[in-house]
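The complex appears here minus one protein chain, its other protein chains still in place.
A and B are the chain letters, set down in written order, and residue numbers restart from 1 in every chain.
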Amino acid sequence: MSHRLPGGGRLIDRGRSCNFTFDGHVLQGYVGDTLASALLGAGRVMVGRSFKYHRPRGIIASGAEEPNALVNLGEGPRHEPDQRATTTELFEGLAARSQNVWPSLSFDIGAVNGLFARFLTAGFYYKMFIHPRAFWKHLYEPVIRQSAGLGRAPREADPDRYELLYAFADVAVIGGGIAGLQAARQAAEAGLRVLLFEQTPHWGGRAPVDGAQIDGQPAGEWVNSTVEWLEKQENVTMRTRCMGAGVYDHGYLLAQERLSDHQPGAEGPRHRLWRIRARRILTATGAIERPLSFAGNDVPGVMLASAMRDYLVNWAVAPGRRVVIVTNNDDAYRTAIALHEAGIEVPAIVDARAEVRGALPDRARALGLTIREGMAIDKVQGRAQVRGVTLCRHAGAGGAVAARIECDAVAMSGGWSPVVHLWSHCGGKLTWDAAQAHFRPDPARGPTDHDGAVFVQAAGAANGALAADAVLRDADTAARRVLADLDADAGQLPAAPQADSAPEAPLLPVWMMPEEAGYAHRSKMWLDFQNDVKVSDVQLAAREGYRSVEHTKRYTTLGMATDQGKLSNINGLGVLSQELGENIPDVGTTTFRPPYTPLTFGAITGEAKGALFQPLRRTPIDAWHEARGASWEPVGQWRRPYAYPRAGESRASAVTREVNNTRQHLGLLDASTLGKLLVSGPDAPRFLDMLYTGMMSSLKPGRCRYGLMCNENGFLMDDGVVARLDAQSFLCHTTSGGAEHIHGWMEDWLQCEWWDWKVHVINQTEQFAQIAVVGPNARKVLEKLGGMDLSAEALPFMGWAEGRLGGVDVRVYRISFSGELSYEIAVPAGQGLALWEAIFEAGQAFDVLPYGTEALHVMRAEKGFIMIGDETDGTVIPQDLGLDWAISKKKADFLGKRGMMRSHLQSPERWKLVGLETLDGSVLPHAALAVRPGQNTNGQRLTEGRVTSSYHSPTLGRGIALGLVHRGPERIGEVLNFAGDKGQEEIRARIVSPVFFDPEGERQNV
Amino acid sequence: MLLLTCPHCHVTAEETEFAPGGQAHLKRPQPEAGDDAFESYMFTRPNPMGVHLERWRHAYGCGKWLIAARCTVTLEVFGTYPAQTAAPPAEIVKKIKKKRPEWEAPA
Partner (left out) sequence: MSDTATDLSTHRSLLRIERVASQGMIALRGGLGSAALGKGLRKATGLAVPGLREIAHDETGAFGVAWMSPDELMILTPPGVVHETIAQLHEGLAGNHATLADMSDARAVFALEGAPVRDVLAKLCPVDFAPEAFPAGAFRRTRAAQVAVAVWFTAPEAARLICFRSVAGYVEELLCTASAPGGEVGLYHR
């Protein structure tokens, strides 16, 4: 059984213990523990169950590669599923629960799946659940959904804060082991701006655990002095708990810093996502040890040999009392020796190599350890915990058991795979290193940046240099290469430090143990521990014709779990290659995609949540609306009052009240959101003639004209009133949502097509508040304010004038979107609220009420005025809307002219704008379709029109609608059938003129 | 995420400061142009695997339009130049041809 040793542990503080709970049991660890080391220290070997078969699962690794030890961490709103115990730092009060277990970890119903393992082979889901089709929706999917997933999703809003940080560097070094430290040091010495990130809380990586000596001192001391030096450098920024997550185009790098995971609730952000632009990225991300595939390699107590060494040296935790080592390389002997020296019994070192020579094995022999050469593990015995192993010859199919050894833990080592993820994310290619049986970065085919230069450089173990001396040499070379790349001064750089590493004998590639194991063994050899993919599954996929590694991955789900196959990919590839009879480099690897380990959504989101989710644009009069209890409507990013319901009043009745009051007395509308573009210059008249379908150059100063803008397809894009300010200047009003787009559209044509035209555009949308004063009393209230002559003679319909109103400089446009007498008053935004209040105050005598966007909509629909986005949808030309009058026939050219000449758009068969009145006076559903007999080839009803706007008209006391109908204007008086909301019933409506109210325009022209 | 240099304000900024605008150097036909010319202007885009001359606006910066010569495969940017240019500048063409001798500037 795993346990804490009485002494040692370089990362724990024995003076400070920590209480934590696991599945509700109170346990104890130390400050400096990970949750994994604390669990092992407390004798907890089994920590979860696997995804498919619910097999007991123990901790297998000590870092980010851990596939098994995933827990539900935290409680309430800070609950988070799928947290790796190996990277979770212990803190007082930590609460963890095991996952994928029901009702409990030790007794789990789902484990029954294991009994049917024979039937749950690769592709089981694909094969089983295809037929019958109807079963999918009602039977398979609900059941699968219930049993799928590992951790429990949190149900409450995340209380924590997150942030982004944009950082820039000459060199970003990922990984704070000895390679990263050495590379960062050299870059710093050369005067470059350096970022250095380490994902764990500690600098130094494996070297201090492995006991290397650097420049004559223990690795740990070299690490400390190097870190101390780096911390003093102004040009170096370094962070622990910061994971290099992904490398992207043009030197873009993402890193996630975990600021308070180890002290939940601490002030400040929980995670910080670094968004980095680095000229060069150095990946010193180390290597990950591979498991060996033998029967029962998933039984709790079987661990990576290096992880066992980590637990022993870093946290003084022994994985068991009797540990068998199984290996194909020399490195695992370090574990054997460390365990032996810590007083743990090591009954055998099982080495697949026929002959084992070398410094480390010799040292093990000298310590009296038994090496079983050419041997393999036949089977691991035990279910929830290792009880022993049986051995057989590695060569051959096994079967004949050579020995049984009692033990409670097994340390396995199948060799090392460089962490090439970051190198590969942006297209870096790999080369197969046959001697070390791993893929490593191919320096000739690195990822390239905007200049076509390779911008990622791997260093140390991440580059395939595994022993400490090789690591430091390689890191130094990598750093010098980057310095040369960046033309940095490398003249005065200190020489690379020297490490002494015991020479290691070559490993023997082992993809299966024993070499020719039979099915019974192969179906108990786990490749992907989290997703329950075994050697037999990959072999089955190959036999069923899967040759591509990417297809095999998806068919078997190998490497598709939350660990993304950090332990399983190369082993799976080895098995697949063997089964296909091809070489590993020919089969190739799956694609490495970011992030390296999962990022939190919070970190990706940064500040953008709650009030900052997206910008909210407020008009200068917003506070008044808010105080009046406005019910809001989003218009683009603006918020505008939809209506101002009174206490106890519904929105619909508020709208009716606002329409009636405006038509009968006086209404005020905040129209500040309208786009206001100043277009000025000698060529402004001809420019606007090109932009609008109508003629703008003939507009007289002091006058306004309604205009349409089309895109080059001829489709209607925006509309609004243009006021000519003087000979060279126009103020173009756009729709509320359209100001930025139309501004950009104008700049596009001015900069990219007619760049010799002398025109300037200035977006003055936000310079002015705009107040629409509307209704029969509109003139009276403005006259009461005083300062300007706004009589029909002085300011006729479609005119504008500048002056002062109530002591404020204003520009008044005599335009109307309601059909009523109407003035739109533009005033500098800072005075918008004051003027609004002054008009409202003066309007008390004239029954003034504010009105919102819905009343605006209703009144414009009563008048048959179109609304961009309602009557248009990007496929409608002005002629469809009866706006032929707004298209100049005199102009040789304007944007959209050629487009709207196309035969389909000129066809008399098009759907065109009409008014619609239901026979029973009801309101047609929005977007309702007019149906006619017959079906199309998809079995859908044939249609002949659709509703584009539909309202209850308070003025007419009935439902009114605008719609596009096949040859509509020719069919006035006909009755159409509209499909109702609920499917069955049809609503009958008559085609009428789109102008429902005051067709002569007598009300606005007074 | 791309890194582009604006030839107007000479800022090198990440893609989020820019807005894309599609293929550059299109010739706008006159209203009397035939269907083929109009179709080509509106809809026919080569979508090359290789060097592409594309419009970008420095939307969050100086607001000016520029053209980038960018390889759609390797994302290498051979240069950027102001949109007020009828054809790619000679030095950019030369830079492209040095690496991609087969490349021809669009007519």
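Note that a contact is a pair of C-beta atoms (placed from the backbone, for glycine too) under 8 Å apart; a residue touches a chain by one contact, two chains touch by 3 or more.
The structure presented is a predicted model; accordingly, all values stated were derived computationally and were not measured.
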Handout entry: Per the touch definition above, residue among A:R628, A:K758, A:R804 or A:R988 touching the missing chain
Key = A:K758
Problem - Residue among A:G268, A:P969 or A:G1001 that touches the chain left out of view - result: A:G268
Completion exercise
chain A residues touching the chain left out here are 161, 163-168, 193, 237, 266-269, 272, 275, 277, 606-608, 611-612, 614-620, 637-638, 678, 680-682, 729, 758, 760, 762, 764-768, 828-831
Problem - Where the unshown chain meets chain B, residue by residue - result: 8-11, 13-14, 16-17, 59-64
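Here, only the chains that are shown with their structure count from here on.
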Handout entry: CA centroid of chain A to CA centroid of chain B, Å
Key = 29
Completion exercise
chain B contacts chain A in the complex at 1-4, 14, 19, 21, 28-31, 33, 35, 38, 41-42, 55, 57, 59, 63-65, 74-77, 83-84, 99
Completion exercise
In the complex, the residues of chain A that touch chain B are 248-252, 277, 448-452, 712-713, 744, 747-748, 751-753, 755, 892-893, 897-899, 901-902
